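What you see is the complex with one protein chain gone and the rest in place.
As written, the chains take the letters A and B, and residue 1 is the first residue of each chain.
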């Protein structure tokens, strides 16, 4: 039991990111408000970024700034952090686009609740 | 090669063009020639690259001359050059079609934006085809997902907003799954480059099998969402049917296929055949593919809107492609690639002709299409040729892909799928034949059945006819494409 808790604490980043992913997925699943779905998506994205960046951690490594002293140093892996910057940009653009879509949906339907929108759509196709 | 920077010329050209369109701010009428010429030049460059690859061999290109372990690498081999050529050909034809069609659908001042988006879409598709780096693939996928959602929502109607929002949410969840899977793969192999990962993967498989299993599970789920494998196809009918016709054609024939290319790369170039077989993936993929083939057609039978029928039909045809993929054999892969090309041709022909009907008559319900074959004979002839190909009539390329797929299935010793393929062909007949029959044989309520030529603009008729002719020619001489495919298959499987 103790090793179990110890291993969780050692890998707390990964555990947290999985937990965040599940929380985000739950949000997208259960809330019918479109804005909350977008927030859920953002939480999921943050979870993945956290996961990716934590891969780059090397035990007892230093920040990846070149030491002009010439000693051989153990650096953490800078590649994931660099890559995730691109990922964050992508996430921001998706959020921006989805928010503008929500505005247009509100203009068209008058509501941003998914259940009400489906009812309006259902009436339209029946009537 | 003339210049070592050759492969990226077509990519950079497309990107530059897409940036130039809003900057130049010219009125739409004058820009058409520019757009067509850009695509044509990109097409010629890709053709040159393909011929070079056939003569000399495949080669890689590192961006900025950085080593592939830390930089982005492009791989130009028989597969990627051939498929980029296919993407550019179809995009060129659909683009020519869309000039007149889009004016009908969206406001004039938005047309420039639309073409910017289309060019970025084509750029990202070619990027995914060429790339040899996993994260680069993810970035291109995101660009593709954004632009494909936007070419759906550019039509200002209520249903497009909702369907494009749903498409966006589901697509993002899919991309996040893929990124998660890539992250897990990176954890065990330490490389994002496909070639370098492949060298290490067998060692990693011995040490960390669960990691790779989780990674593959997430990646396949994500790709299944984006490539519309049953049961994760639910976004497709809404998105493809509410989009403007040229966008539906682009989406249905090209965008979903590009994700299958990434599935090829990840399954066969990163993991390799042995790990894929050890994981038991073929059983899953073939099972869901078979379900998709049947259920896609069953859902299509119950639809009344012609574009929804075509969208569900896409789900069924993607089932065929996944079946070929899931067999994990050279025959299966060749059949799958052949069906990608033939489905691309036929589905674009179908969507473009459906779009022409909507453009001219403003009718989408299949019960309203009685007697339309006399008003628009060329359009309905294109529709008939493509639909007969979907059913599997010999002489059109759909039949040849079914034959190749059947032989692949029997070669992998799974005869049950053969019966499913034929049942699915029969189900296809149930919903395509009534449309064709009522178009040509029933009396239209508005006019007498006298045949006149279509009153459509030439830029709309010519691409449709070229696509139908292409299907016919490929149907009679499939070896024209099969030779190229048989050179492309060894890049994945031996």
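Assume a contact is a pair of C-beta atoms (placed from the backbone, for glycine too) under 8 Å apart; a residue touches a chain by one contact, two chains touch by 3 or more.
The rule we apply is simple: contacts and distances are computed from a predicted model.
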| item | value |
| --- | --- |
| The complex's invisible chain, by UniProt name, from "Peptide/nickel transport system permease protein", "ABC transporter ATP-binding protein", "NADH dehydrogenase" or "Cytochrome b/b6 domain-containing protein" | "NADH dehydrogenase" |
| Partner chains on view for the chain not depicted | A, B |
| Candidates B:156, B:214, B:459 or B:491 - the one touching the absent chain | B:214 |
| Per the touch definition above, residue among B:44, B:69, B:430 or B:452 touching the missing chain | B:430 |
| Selected residue (touches chain absent from view) among A:28, A:84 or A:112 | A:28 |
| Residue in contact with the excluded chain [from B:57, B:394 or B:490] | B:394 |
| From B:61, B:235 or B:259, residue that would touch the chain that is not displayed | B:235 |
| Interface residues of chain A (partner: the chain not displayed) | 25, 28-29, 114, 118, 122, 126 |
| Residues from chain B at the interface with the omitted partner, ascending | 166, 169-170, 173, 177, 210, 213-214, 217-218, 221, 224-225, 231-232, 234-235, 237-238, 298-299, 301-303, 388, 391-395, 400, 403-404, 406-407, 410-411, 415, 418-419, 422, 425-426, 429-430, 433-434, 437, 441-443, 475-479, 482 |
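Just so we're on the same page, only the chains that are shown with their structure count from here on.
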| item | value |
| --- | --- |
| Centre-of-Cα separation between chain B and chain A, whole angstrom | 28 |
| Residues on chain B engaged by chain A in the complex (per definition of touch) | 70, 135, 138-139, 142-143, 145-146, 149-150, 153, 156, 158-159, 161-162, 164-165, 168-169, 172-173, 176, 179-180, 183, 186-187, 192 |
| List of chain A residues in touch with chain B within their complex | 21, 25, 28, 34, 37-38, 41, 44-45, 48, 51-52, 55, 79-80, 83, 86-87, 90, 93-94, 97-98, 101-102, 104-105, 108-109, 117, 121 |
